[in-house]
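Excluded from the complex is one protein chain; the other protein chains are retained at their positions.
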């Protein structure tokens, strides 16, 4: 009797011990097993391709021929001698510089308008959001047609007795048209992000400032903006990346990034180098440059917007 | 699709890993590929007649793939022709693959590294130098397509596909540019005849232009779209007509600026938009739409437009006239030609040669005129009375004798430079002389780069 109970007890003890051990290993097994496929996947589809781009960027390779001789930095030199490439860098920079503040300002403005509105709030939010979920290609063709010399917009302008505008036909106006159409498409998204941020600001801050006699503009400047800082950072990064990677707009709204390369972006130029000129080496070199820019851009934004603001 | 995907996914990931490692290390497999194909090519080309005979005796079935761009009437005709060809050659099956016209060049090129490739391919003649210099094509076998034969039978413009002394592609049909004029608008402006000289073209287009109270075009005297056909008009029309020359004999030097004719022709072209203001870029969306919808009285366009005008604007009352001339006559021409890629050997090569011979036969050229509306590439076929007396086809064909086809080393690149030069004047108010000098210098650079690459090989 005694022996059997002790034995049973001992058995139970060892069982629970092995269970616990089992449980730990099982847990780690589960964790690493679950993570292994996704990690491998990201290595293969994100990290390795970047390394591969670096490799190809030092080689001369037209897609049709089988050889890829090593040429050192020639592709990079070639790019900086290439007027269209320099232009595309400049344009991309322009889109970022004009586009980010544009998106943020319009998005924040819309959010502030909608902030305390109760009636039809959901309606506005939904409508503003529609462009964000529609295909850029379809929308771009609509814009292209609306903005034609004989298009609807020029029709209205002429009816007002003003001179017709060239819009996408003019190297001066076309970049703004592209930047604006991207703002149009992102307002809903930016507004939503800002609305979430605004809701996170405790009401008492505003009430306290109100009692202290601060006017609306001051309250916006000294309370809303600083407290929105993390949201602004997030939005700016998202907006910036959307401009750095703009491609579909250029393909659909312009004639080959024109007129006079005024709308050509870096990504479009990469596409042209690779698939129209079949110059994979230069295209890869341009990709590496884009990578460096995106990295620098992200770090810079983190630094600029993460500064602590003292009161 | 779901099924394929599920099977391939795990494999893909594995393969991707090994591939990336291999890709970083170098490309041994590719090199062997090339050496075998280039070794096989001359062997196959030396005795194609024997092998052709041999293969037609054997009962072995061959499937060849034909690639061309998507154009409804062309696709339909090729399907019909394939049927005829397969009836004559029961051992051969031809598979047609189509790509969108706008992206044809890159879609084709992007499939090549993937190891997919056609046995016969339809290419714009202006792309040939690039395809030839990268080793993608093989010269047309002398036995199947004797050089002397080509030079006798075809219009001289096919000379543009002769590189390094051999022909690399052969067209079924060719096209020239001519004046498309809207007869109703001519009647309305009291003009009896289409313009025949440079001066008349300017006068007529000014008279034909109509603007509304807000100074907007109602009718463009001359549709003006440099990126469409006007750059061809300049190189092979206006420039030689003014007494200038396009390219040096060895195709290495751009001679536009060597005589005053180059600038004169360039100025003439630009004046339509800048000085006479009879038309400009982007109005009524583009030149073709403007002409189709009756918003342009004259358009310089190609014979390939006849088909789409017939279907899209059946009521349009228009006529065709030869291009206006100046010191001499000259008209731009161009063509899509069929070529055989370097990797095609053995029975497939024989079948491809047969198919290509069929595609360039007299019967097919005649069907081509009827169904697609392009002009026969062989003189004998084109100059039949039936075509010469055709009100629409006649003017195009009569120009073929003095037509020219510029030797492009980079069709898109050269066109872009031309459009940019014109836009510099039009939009940025750059002086015409400066824009022209830049254009010549930049185009020359394209040529220098191309030849530097070719000479290196």
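For clarity, chains are labelled A and B in written order, and residue numbers in each chain start from 1.
FYI, contacts are C-beta pairs under 8 Å (C-beta built on N, C-alpha and C of every residue); 3 or more make two chains touch, one makes a residue touch a chain.
Following the convention adopted for this analysis, contacts and distances are computed from a predicted model.
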Per UniProt record, name of the chain withheld from view ["Carbohydrate ABC transporter permease", "ATP synthase subunit I", "NADH:ubiquinone oxidoreductase subunit M" or "Ferredoxin"]: "Carbohydrate ABC transporter permease"
Touch criterion as defined above, residue of B:107, B:207 or B:329 at the omitted chain: B:107
Residues of chain A in contact with the chain not shown: 23, 26-28, 30-32, 34-35, 37-39, 41-42, 45-50, 52-53, 56, 110, 113-114, 117, 120, 124-131, 133-139, 141-143, 145-146, 150-152, 155, 184, 187-189, 192-193, 195-197, 200, 230-231, 234-235, 241, 244-245, 247-248, 251-252, 267, 270-271, 274-275, 280, 283-284, 287, 290-291, 294-295, 298
Contact footprint on chain B, counting only the chain that is left out: 1-2, 4-5, 8-9, 12, 15-16, 19-20, 23, 70, 97-103, 107-108, 110-111, 113-116, 284-286, 288-289, 292-293, 295, 308, 312
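Here is the rule we use: only the chains that are shown with their structure count from here on.
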Contact footprint of chain B on chain A as seen in their complex: 40-41, 44-45, 48, 51-52, 55, 62-68, 148-150, 158, 164, 166, 169-171, 255-256, 258-261, 275-278
Interface residues, chain B side, partner chain A - complex: 13, 16-17, 20, 23-24, 27, 30-31, 33-34, 105-106, 109-110, 112-113, 130-131, 134-136, 214, 216, 227, 281-285, 410, 412-413, 416, 419-420, 423-424, 427-428
